[in-house]
Structure formats: C-alpha cells, structure tokens
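As you look at this complex, bear in mind that one protein chain is not there, while each of the others sits in place.
Up next is chain A:
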C-alpha cells in the first residue's frame, strides 16, 4: 500500500503464550497495513492466531514483540463483534444496542435515538423491548452488529461473527453486512473460516499459515463495489475460492 496514513499498521507483530519452557508461538511475525475504509478479511486454519491478532488490535491483549498502530481521533476507536454474540441476556435488545453509547456517556435521549435508528436498520424495531434469550441466533447477531455500529467506530473488528449460524442465515447476514459496510465505509478487520464469506465481503483477503500465524497470501477479489451477494455465482468467484482453498488446505492439514 502506498498510503502514507494507513488506518492500521502492524509491524513485526508476534504473540507468545505461556512461560518458558511451556511456550506456544501463536502469532507472527506479521506485518499488516490497512487503509482507511478498507474491508480486510483474514482466513486461516483453526488456532492460527487470527483471533489473537484481532484481540491485539482491540487492546484486549498486548503483543509479545512488535507494535500495532491505529490512527484514530478517539482513545477507543474500535468496536468488536464476537462469535458468541457477546450480548447481555439481562438487557433488552434496545439496552444492548445502547450499551456502547451508555459506556461512552452519550446523553440518554440521543443514545435512545441512535439505538432506535440502528434497530430499525437491522429490522429489529419490533423487538426493542424483548430480551435476547427470546431471539433466534440470527436476530441475536443482528443485535451484536447494531451494538457495535451504534458507537460509530473508526475500526470494526469482527471475530467469526457468523460461525454459529446456519448456512442460509449466514448468507443473508453476509448480504446485510455487505450493504451496511458499503454505505458506511468503516475500516474493518474481519476474521472468518469461510472462504466464501471472505471473498464476498472483503476488499482484500489475507490467508494465514498454521500456527504461528503469518500472512502467506493476499488476494483482491475482482469485484467492483458496490457489489451484492450475486457475485457468489460468478465464475471468477469460484476460481478465486478454489485458488484460496489450495493454499489453505496445505495449512489446515497437520504436517
């Protein structure tokens, strides 16, 4: 990338877990640059350190060596969406979506308006006062997405957000997310197991090696934006998917 002001820049990033002699090299060394407004998908085999990378970016974990710099105008620029939703069972849907705003001390009236706006956009308006336990998995993940986007994050971090959903629902939510992120242009780091998901959503798809995770390939899906889920049936889509799978299969099979 020739951009002199990348949104996110990681250099020589590694993470080791445990103490000698029982250490596990989880990540890196890894270098990564993400431009403002870019949607970057990371795919890799289980346990390759994808989530570790995301947690470092989120500030939940420190790197063992190297640095990760985020260019931002606020102290907490990131919002994260977790695989297991991470929404609270004891808050109503509306209160869940408002949570980030409450934490950031946005005035109640404005917070309610922004939460209501996002509930409407996610088709959840009728469920504002319901508790998450009464919702389906897809609904719950929509709540999680609404909660993350309601704070208007500068950096959106998504950790296999659709992994727990069934195949049809996953496609529907991918299309919804595609529409939203193309409208917002939020810089996004999206981690997934699904090659299809990565190609549909990403401006760039990074393939990570088995542990310790390094970036072994980088592809730009050849579909101009705004794109829709229809690209799934394009021949280029299938070609790229099998090309990525060739790479990933070598990593996914234990040596």
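Throughout what follows, a contact is a pair of C-beta atoms (placed from the backbone, for glycine too) under 8 Å apart; a residue touches a chain by one contact, two chains touch by 3 or more; residues count from 1.
Assume contacts and distances are computed from a predicted model.
The subunit not displayed here is recorded in UniProt as "Sulfonate transport system permease protein", chosen from "Aldehyde dehydrogenase family protein", "Sarcosine oxidase subunit delta", "Sulfonate transport system permease protein" or "PBS lyase HEAT domain protein repeat-containing protein".
Only one of A:72, A:128 or A:252 touches the absent chain when the whole complex is considered: A:72.
Here the missing chain is touched by one residue of A:43, A:57 or A:81, and it is A:57. For chain A, the residues in touch with the chain missing from this view are 5, 16, 19-20, 56-57, 59, 62-73, 75, 77.
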